[in-house]
Every structure is written in structure tokens, then in C-alpha cells.
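Note that one protein chain of the assembly has been removed; the remaining protein chains are unaltered in position.
Then we have chain A:
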């Protein structure tokens, strides 16, 4: 099982995503369940960066989840995905 506590993953992801949104001039509030890509707040450029970041940080191979971005569509969804037993922080 992963040793990363759920709140820490959430907090890291929230920080990371908030930073990207600010860079894009989006400073609206962001809750853990707000949709990131479906809503258009993050786009294809952000997707590439987020995927590589998650792949690097948690050793998740995006091809293993079928290149499915809807599974990374909120902070909660990302936190749930990276804490699956197969995902280990690297």
C-alpha cells in the first residue's frame, strides 16, 4: 500500500493545480470536486504537464489507465487514482 497520506496528496495537487490556474489568470475558488478539464479550466497543454507530473511523481503509467483524462478530472479523482495500491510514490 502507498505510504502517502491522502490529505498530503490532495494538498500537493491543489497547490500544483492552483498555481497553473493562476498562471492562466484564473483565480476563482477551486474545490476538490470541481471539474478541471470538462469545465475547460485546464486545457490540452495543462493535460500534458499534469500527466507527466503524475507519471514522474507517482510512477503511474498513463497508458495503463487507457489515456483516460476523465479519471484526472478533479483533485479528488487524482488523489483517488494515485492512492490505488499499484501507485507508489517515486
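Everything below uses one rule, namely that a contact is a pair of C-beta atoms (placed from the backbone, for glycine too) under 8 Å apart; a residue touches a chain by one contact, two chains touch by 3 or more; residues count from 1.
Here is the rule we go by: contacts and distances are computed from a predicted model.
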item	value
Record-based protein name (UniProt) of the chain missing from this complex, from "Carbon monoxide dehydrogenase, small subunit", "Oligopeptide transport system ATP-binding protein", "Amino acid adenylation domain-containing protein" or "Carbohydrate ABC transporter membrane protein 2, CUT1 family"	"Amino acid adenylation domain-containing protein"
Contact set of chain A toward the excluded chain (per top definition)	23-24, 26, 37-41, 43-45, 47-49, 51-53, 55-57, 61-63, 67-70, 89-90
